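Partial complex: the chains shown occupy the same locations as in the complete assembly.
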Amino acid sequence: MEFELDSGNTAWMIMASSLVLLMTPGLAFFYGGMVRGKSVLNMMMMSFSAIGVAGLIWVLYGYSMTFGTDIGGIIGNPADYFGLAIPDSESLMAAVGVPATVAAGFQATFAIITVALISGAIADRAKFGTWLVFAAIWVTIVYIPMAHMVWGGGLLGADGITSALSVPIDFAGGTVVHINAGAAGLALALLLGRRKGFGREPIRPHNLPFVMLGAALLWFGWFGFNAGSEFAADGTAGRAWINTLVATGVAMLAWLATEKFRDGHATSLGAASGVVAGLVAITPAAAAVDTYGSIAIGAVAGVLCALAVGLKYRFGYDDSLDVVGVHLVGGLVGTVLIGFFATDNAEQFGVWYPEGALNGLFYGGGFTQLLTQIIVAVVAVVFSFVVTYLIGLALKVTMGWRVSEDVEVGGIDSAVHGETAYESIQQGSVIKEIRA
Amino acid sequence: MKLVTGVIQPHRLDDVKSALEAAGIRGMTVSEASGYGRQKGHTEVYRGAEYTVDLVPKVRVEVLVADEDAPTVVDVVVKAAQTGRIGDGKVWTTSLDDVVRVRTGEHGDAAL
């Protein structure tokens, strides 16, 4: 088929790609503000480095291994488009007139942010070198297969394991990104163990405005993430945009209400957390539900995630920045609630409706879609958790994951990165050596 | 010479400064401190984990004075810092062996 460029859709997808890329530095601030001042740089470095590592892998074999010719429903053929040699006619978004380079760039940003999300589970204590190696392996054998299975025509797609039931709906990455990162975070949190003083000493955020800044950049970038997943500039992208606004706002209010009711204070950390919880939950459903559905998903996600972040204390795993409580739980909420709220009323609400999918339970579609969603979610959780645990274990016995307790107490920034985030009276007196 | 040290409520600093000036004291050294005592701290909650913050912000004021002025200065500081509410702080006096003005090397009262 001849490729015909649509400059409007292409303009939107280039911007959407830029927006999604901005999410990773945004995450660096969301996470970095939440840790103590002595480890903020390390936290941010885990996100920034993910752009380099995952980005490089993506352009070499990642894209091809995700969207190349299917191999056993698990991965695509790495050779097909190695080095991003893709004729526009074979562009993933050729149907809407978006060139191959743009399509490949958009997809790259998803791989990047997903890896970065995991780092929140291992704050303050992970060896930077081990993290870099983990990131490379994880993208290759967890993210890419998952993305292929869901979006590349694999086992979790239209003709996958649920084909007898219905077509699973994951508009922008509830399974591929959030359930995936959340389950991986849980695996690493268990493997690395708790920080000194976890659950006893206060480990408070060192800079809450940075957390707010991170949440703001994430929200802004997420419009590209969700509305961009339509691959075109149309009414459906607009619906995804609207839902990304409303579900998120409602989740923020819901989280604040939960806090006010339970703790007596509506906190800014709660607002920022609610924002992210809402964004996570609406992701898979972004264009599959109407205004009411998005309000409901936001409300449920806000309340459940606000409660879920406490689980780590109850079960004693140190998921430091709540990757599980926010991304795993939020991703499950969104993925499953699609089974209740999916609707095909495109005429009135501009929603998107994948060929062969069914309406949700509350929209007259019965239980089939719900069941489909649950199956996909469960498979995703299991796959991600198991494989990640094995990768983490292998690295634990080889490179090792934890820095020494002294380093953890003294601050990972100065020990590992040879820097401190902020100027202070404790400063070098004279330059000892200049390496030039 | 004596050193009069006061640990007071931050928002009283200006009044203390003015009061000292009025009393003819032309210098002091100020630093940040945190206090722990009868005054209650506040509560903070981060994602459901609640802490009591029992250290409250205070300001330390140090004034070097000639022996004979010490009682007056103590008085001035106490009066100016007083709000009558728990947490007003403490003022104490220490005897010094010597004081030197760095700029000139002058010793004793001349250094003040």
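Annotations for the structure displayed:
Per-chain numbering from 1; labels A and B assigned in written order.
Simple rule for what comes next: a contact is a pair of C-beta atoms (placed from the backbone, for glycine too) under 8 Å apart; a residue touches a chain by one contact, two chains touch by 3 or more.
The structure displayed is predicted, hence computed values, not measured ones.
The shown chains stand for their kinds once each; the full complex in the file has the makeup A x3, B x3.
The criterion applied here is as follows: only the chains that are shown with their structure count from here on.
Averaging C-alpha coordinates per chain places the centre of subunit A 52 Å away from that of subunit B.
Across the complex, subunit A meets subunit B through its residues 202, 204-205, 259, 262-265, 267, 269-270, 273, 306, 309-310, 313, 322.
Those residues of subunit B that touch subunit A in the shared complex are 44-51.
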